[in-house]
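Here you go, one structure.
Heads up, one of the protein chains got dropped from this complex, but the rest are sitting where they should.
Order of writing sets the chain letters: A, B and C. Residues in each chain are counted from 1.
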Amino acid sequence: MPDKFAELRHQLAVANRILAHEGIIDAFGHVSVRHPGNPARYFLSRSRSPELVEPGDIVEFDLNSEPIKPPPAQLYSERVIHGEIFKARPDVVAVCHHHAPAVMPFCISGDPIVPVFHLGAAMGAVAPFWDSRDEFGDTNLLVVKPAEGASLARALGKHTIVLMRRHGATVVGSSLRELVFRAIYSCDNARYLSQAKQLGNFSPLTPGEIEMAQAIYQLPGAQTRAWEYWETRLAKRGGMPARGRQTAAPRPALPGLRGKVRAPRPATTTAKKAVARKPVTAKGGKRK
Amino acid sequence: MPDKFAELRHQLAVANRILAHEGIIDAFGHVSVRHPGNPARYFLSRSRSPELVEPGDIVEFDLNSEPIKPPPAQLYSERVIHGEIFKARPDVVAVCHHHAPAVMPFCISGDPIVPVFHLGAAMGAVAPFWDSRDEFGDTNLLVVKPAEGASLARALGKHTIVLMRRHGATVVGSSLRELVFRAIYSCDNARYLSQAKQLGNFSPLTPGEIEMAQAIYQLPGAQTRAWEYWETRLAKRGGMPARGRQTAAPRPALPGLRGKVRAPRPATTTAKKAVARKPVTAKGGKRK
Amino acid sequence: MPDKFAELRHQLAVANRILAHEGIIDAFGHVSVRHPGNPARYFLSRSRSPELVEPGDIVEFDLNSEPIKPPPAQLYSERVIHGEIFKARPDVVAVCHHHAPAVMPFCISGDPIVPVFHLGAAMGAVAPFWDSRDEFGDTNLLVVKPAEGASLARALGKHTIVLMRRHGATVVGSSLRELVFRAIYSCDNARYLSQAKQLGNFSPLTPGEIEMAQAIYQLPGAQTRAWEYWETRLAKRGGMPARGRQTAAPRPALPGLRGKVRAPRPATTTAKKAVARKPVTAKGGKRK
Partner (left out) sequence: MPDKFAELRHQLAVANRILAHEGIIDAFGHVSVRHPGNPARYFLSRSRSPELVEPGDIVEFDLNSEPIKPPPAQLYSERVIHGEIFKARPDVVAVCHHHAPAVMPFCISGDPIVPVFHLGAAMGAVAPFWDSRDEFGDTNLLVVKPAEGASLARALGKHTIVLMRRHGATVVGSSLRELVFRAIYSCDNARYLSQAKQLGNFSPLTPGEIEMAQAIYQLPGAQTRAWEYWETRLAKRGGMPARGRQTAAPRPALPGLRGKVRAPRPATTTAKKAVARKPVTAKGGKRK
């Protein structure tokens, strides 16, 4: 049974790894993409650091962020961020939640981020601020309840990025590539803005400049050029997921994972290859 | 005689190397773990940069920081930091002393570090300050006497991190993984706080947020996810200690080490493997 | 038909890659060199991230920035920066347009960059500021029209670097090596200046110092020493373009490039080598 989403899973794994490699996400953070054939579903990795995501780690969810099939492994506790935004924003195709070092000082100080250079316009004119305290009081600051996700989605509104007080940011895109482009250049923008403020003055782009410059990545070749660059950098460091391996064979479990990922049925030596190709989400008995 | 602490030694070597690879410790700094079967003992490397620590470098100490067996090599002069904290804090299982660039500006300026984002809550609400001058006047700033270690342990109190004026920090954990998590994210917290202060305002997490967010790494999978990430990053750069090599065969000594590490007895070729497995702490004559 | 510009194409590809490796250019930015035999022409890569440029990607342009042969692929939309500067400045042999993190805070704040250390004098005494709004009002901030390129060239005047408000910088040189040297050390200068301003006072070099220090890279061996260093660093990371491959064989197209790069005619096995050497700009029928 070939996986018709093999290429999509691969692209999503690559997007995860590019954003990790470019310093936007670290051990935490996650990236999702909407189901191309069914807008009421989306794809997101099982709970795993983005730098390590393999195509076989990717799980299909409904917009209530429930996995379509019984999940074989731990899931991200904050997946409602993705589900609630996909619900509220039919135009959004991809979502990234991150705690990038570039935005954290703004998330902590509450200072606004505004676009200050042409590529920074990828963030749009405004980055609204969401403070979990306003609606939910003291929490552990994670966005884990549907109501919290819905509140964040309302704060995002029609914008492309929402800052989360004392936590991080969530960025959206109309495609995986636009999302990656926006996530990376909005972080560059935040960094340069922060340093420009140390020097003294600064003035943001005008509304007209923002509107026009926001479309730079829609120029012929611009997004492709950037994607080729990030993908090549990732590949040079040996960071690409295994190609063609739509479904990851369970790796030797790390000590902490023991007993959490269900091992595949014991296989005879000759059957090994076939078993290795079975999706990690497969449960021995069910797939027959 | 198999080493029943082989896995522990390996994990401790990995923790050392992860903290070096993530920029928390450099040529100096050290990481220890309490003996799982005997709370009056702990494990710590011989004097060696954490990035290079092999399982075979790890020495067993009592809580007075005396090695259980005659030490084969130079020991860390500051090991009383570990012994005195293990004495004073029965709940502590792992200790790291470091001079991370992220905390040094605070250690020098005396500015307090407070938790300002969800993962930063791993440090707890308060990072007490210990100034060696208060009790000991002018010293070389190292913590080498038992009384100095005990004073530092008192300053740490019930907290999870203590800042050491003009020196660095010491962090504790209820497990090696919690320690690594806390050391890394408390440094991120310090870095973001420092930058937020440049931007202007900031407000720390509330006591309620701190308490709840401090437990994020106890969520199912969070600590495991982070550890898998750090371990994979380390492994990609060729940084892992040799697996299964519980005891390091003495490496060709660097010039400066000559005469300090006792060479193993000459062995016939057939006996080579056995000799190679002997602990570095073994002294030819004694083990017979 | 051997390519008499093979060495020049190689050097230009190396210059692109050095500037990417040293952090001056990222996904965007571009580097050109004037035709050594015909001052009315210049060489510049097709639209591609500088880190990836191969000798075979390099296209020949006239000073109106029109390609001499029908271009086989997307071109940089901002190539008029190069053409208009080559027109206005007969002494200029090489041009680099970049958005280096070191200059962006100055481009955003409008603070002037002045030379503050001996190697920083490579930028000359003054870095004029060009603000696209002054002449063109709201744009997407890219320099894509000949009039915009000409305006920028006027702002550059007789200087060696021009800052572009909310965008980046453009640097020129009397050779590719001088250009690379100037681009790198003017960025170091900007970074140190920015940090010195945080500390308090600073005073720029005197006019006499600037004039004398500006010639440091013309000392015997200085430029060569620096180039050898940057080239070796690049090579160590596996970053060099393929030597001797004057013309890149079309790589397997990335999804976004599909249908844009024309594939070479199918070749018999024995003819393979010859075909591989054909320039990527060759169009099957035309070259016969």
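Going forward, contacts are C-beta pairs under 8 Å (C-beta built on N, C-alpha and C of every residue); 3 or more make two chains touch, one makes a residue touch a chain.
A quick note: this is a predicted structure, and the numbers were derived from the prediction, not measured.
Visitor: Which shown chains does the hidden chain touch?
Guide: Contacts of the unshown chain, counting the full complex: B, C.
Visitor: Any idea which of B:74, B:201 or B:218 touches the chain not displayed?
Guide: B:74
Visitor: Can you tell me which of C:69, C:145, C:158 or C:225 touches the chain that was removed from the display?
Guide: Touches the omitted chain: C:225.
Visitor: Among B:3, B:26 or B:62, which one is in touch with the chain left out?
Guide: B:26
Visitor: Just to verify: which one of C:44, C:119 or C:234 makes contact with the chain not shown?
Guide: Answer from the full complex: C:119 touches the omitted chain.
Visitor: Across the whole complex, list the residues on subunit C that are touched by the chain not included here.
Guide: 11, 116-119, 121, 177, 188, 191-193, 195-202, 205-206, 208-209, 212-213, 215-216, 219-221, 223-233, 236
Visitor: Contact with the hidden chain only, please: which subunit B residues?
Guide: Residues of subunit B in touch with the missing chain: 26-28, 47-49, 51-52, 74, 77, 99, 101, 104-111, 133, 137-142, 166-168, 194, 197-198, 237-239, 254, 256-257, 260.
Keep this in mind: only the chains that are shown with their structure count from here on.
Visitor: Once subunit A is fitted to subunit C on CA atoms, what angle does the rotation have, in steps of 5 degrees?
Guide: 90
Visitor: Two-or-more-chain contact residues of subunit A, please, as numbers and ranges.
Guide: Within subunit A, the residues that touch at least two other chains are 197-198.
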